[in-house]
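Complex shown without one protein chain; remaining protein chains in place.
A and B label the chains in the order they appear, each numbered from 1.
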Amino acid sequence: MIDTDFLAETLLKLLGGLPITLELSTISILAGVVLAVLLALLRQASRVGGLFVRAYVFVLRGTPLLLQIFLVYYGLGQFPLIRHSILWPFLREPWWCAILALTLNTAAYGSEIVRGGLAAVPTGAVEAARVAGMSRWTMYRRIILPLAFRQALPAYGNEWVIMVKSTSLASIVTLMEVTGQAYAIISETYRAMEVFLCAGAIYLTLTFLLTRAIGALEHRLTPYLRRPETTLGGLA
Amino acid sequence: MASSLELFGFGPQGWGHQLLLAGLMTLAVSASAFFFGIACGTLGAWGKSSHALLPRLAADVYTTVVRGVPDLLVIYLFYFGGSTAVSAIAHAFGAEGFWGLNGFLVGMLAVGLVSGAYETEVLRGAYLAIPRGEIEAAKAAGMGRWLMLHRIIAPRLLRFALPGMGNVWQQVLKESALVSVTGLVEIMRQTQIGAGSTRQPFAFYIVGFLLYLVLTTLSGFLLHAAERHSARSERRPA
Partner (left out) sequence: MSSPEIVVAVSNLHKRFGALEVLKGVSLEAHTGEVVSIIGASGSGKSTLLRCIPLLEVPEEGEIRISGEEVALRTRGGRREAADAKQVNRLRSQLGFVFQSFNLWQHMTVLQNVVEVPVHVQRRPRAEAVAEAESLLEKVGLAEKLNAYPSHLSGGQQQRAAIARALAMRPQALLFDEPTSALDPELVGEVLRVMRSLAEEGRTMLIVTHEMAFAAEVSSHAVFLADGRIEEEGPPSQIFRDPQSERCRQFVQRHLDR
């Protein structure tokens, strides 16, 4: 009953799309974190900055990611100004457009998560840093951002899992990542269930590994939230 | 180049009618999916809190798979898988050719099923948030199962679940854009059509942004009002 040959063949073809899925996920997640932190800091920095970030978050979180991808990929090319700019070689490529849209999108969600993390940094820790004569930059680098990051990690982990799944939308702008491959096989064979099972297994594995990695990172970074381990002669 | 008033207005050259209808379609498919999701979520929450192994296992598999797999894949599964099934039935009745499953139905089922996984957690959390004492008080007062369910548990459940359900609704609204791949003419699909036939993609996608923002903002206001209403007993009298 189960056509194992077809399943194996499908799985192999789908895995061909894995590198693109991984590229899109990794790059947009990392770039998204950087942008999210900048946005969260900008929001604190000034009134105008705060207004800008709030508008940005409002628009990006209030609209579908698919529409955002389309606006970047099809919409921007409408303008001769952009077609003749040095950015055009990038904005012409679906790969870069997907990265750009995914990054902008996750940064909006991420900046709210980072904001929550920053708000949860104890004022006493900041005061102790100030009174020790730390410069603003040192204080953010050594005290505030590390504490905020640890606070935000669980929520941010969920966002990263969502991002991995969201890379599937890149298939709609012709990128042959895992979902793009799946679509091609289904529209050729009409064996939706089998293809779904294979593609689903790949995504489930990815999201499972990511969740575990985040859990391990959290465990590593927050030993102070656990009961002390009996480390005899622990090293510095 | 037509002025934007003409392009997006309701005149003979305007896309106003189509866009308005598309907006209503987005609302309709989202609402259907949302309610189907509540049904799935109720089943899921019941399964997760069940003492029997099978319902619990089924609910766990359901939420794990749906939350670990792209929504677009689920839509493809329903669209192509559903169509294959429908075609098979049609052929059995002597019809020929390919029978597609209606895009609306696909959207409702697929997006609903996905949202149901999140709804499961919302409803379960809400049920656990009901103070046990209130249920005990109902039991002690001699209320029957059904009476207790609809007089005490349901209202309290709604109170605790409303914020989470609001988030799921906003998610469903945005998710419904994916249904455009089935050809269902909702906002996403309509802006694509307009973008293609007028060669003004930027303007059409921006209008798409605006339409979604109107929908998410309006529902945000309504949800906020509903939350205030359901929490009225917890506020101090003015």
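Rule of thumb we're sticking to: contacts are C-beta pairs under 8 Å (C-beta built on N, C-alpha and C of every residue); 3 or more make two chains touch, one makes a residue touch a chain.
Because the structure is predicted, anything quoted here is derived from the model rather than measured.
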### Query
Can you list the shown chains that the hidden chain touches?
A
### Message
Going by the contact rule already stated, which one of A:19, A:50 or A:146 would touch the omitted chain in the full complex?
### Response
A:146
### Query
Which of A:125, A:193 or A:216 touches the chain that is not shown?
A:125
### Absent-chain contact - pick from A:11, A:134, A:184 or A:217
A:134
### Query
Given the full complex, what residues of chain A touch the hidden partner chain?
122, 124-125, 127-136, 138, 142-143, 146-147, 150, 221-225, 227-228, 231, 234-236
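Please note the rule applied: only the chains that are shown with their structure count from here on.
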#### Entry: Geometric centre distance via CA averages, chain B-chain A, whole Å
24
### Query
Which of the residues in chain B come into contact with chain A in the complex?
64-65, 67-74, 76-77, 79-81, 83-84, 174-178, 180-181, 188, 191-192, 195, 199-202, 205-206, 208-209, 212-213, 216-217
### Summary
Within their complex, chain A touches chain B through residues 58-59, 62-67, 70-71, 74-79, 161, 165-169, 171-172, 179, 182-183, 186-187, 190-193, 196, 199-200, 203-204, 207-208
